[in-house]
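Omission of a single protein chain aside, the complex is shown with its protein chains in their original locations.
Moving on to chain A:
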Amino acid sequence: MPSRRRTLLKVIILGDSGVGKTSLMNQYVNKKFSNQYKATIGADFLTKEVQFEDRLFTLQIWDTAGQERFQSLGVAFYRGADCCVLVYDVNSVKSFDNLNNWREEFLIQANPSDPENFPFVVIGNKIDIDGGNSRVVSEKKARAWCAAKGNIPYFETSAKEGINVEEAFQTIAKDALKSGEEEELYLPDTIDVGNSSQPRSTGCEC
């Protein structure tokens, strides 16, 4: 019996197609970056073991395509998520505007027990492009949105250069862990004594 309990955290990454979700995930998990653009066609899963305050846990990261195909997974994709990462491209207004839709889509589908306090993390990616000159969404604007949505932690990253990626995922892990903390006693029923109407089988039905 393992003395130290391990925890598995399901993290899903949402955002428009092309904002760099897959790149972020690969950068974090494999410390590498591929410049070739390939539209994610379905869902993909990566895992990473993380140590945090003397505890070992595993991030199970779910990656989607932007809009279309992942819809086929529906609720199943979102079910039981411990944290949701919303990603946009700081060089694209549309990808930022869509954050709201992604957040709402998540809350509807995942239907978390406490939507107000469900842990989200927002990432503004691709800050490296053009030395930041082609940027169209300001950090201020992004932070204001995060504040309005219940103080969502915010990070600006470059998956290409590996800037801030580790830090962002650190927070993701921490928040996911916090939300999964509430422990409950497991107390199944016991059969009543002297009850003659118990379900019973009469031998093998095969």
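Note that in this section a residue touches a chain if its C-beta (ideal position, glycine included) is under 8 Å from a C-beta of that chain, and two chains touch if they have at least 3 such contacts; residues count from 1.
The rule we apply is simple: contacts and distances are computed from a predicted model.
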Chain left out of the displayed complex - its UniProt protein name, from "Adenylyltransferase and sulfurtransferase uba4", "N(6)-L-threonylcarbamoyladenine synthase", "Vacuolar fusion protein MON1 homolog" or "Release factor glutamine methyltransferase isoform X1": "Vacuolar fusion protein MON1 homolog"
Given the contact definition stated above, which residue among A:81, A:99, A:122 or A:159 touches the chain not shown here? A:81
Contacts of chain A with the missing chain: which residues? 1-2, 5-8, 10, 22, 26, 29-30, 34, 38-49, 58, 60, 62-63, 69, 72-77, 79-82, 110-111, 113, 179-180, 184, 186-193, 195-196, 198-204, 206
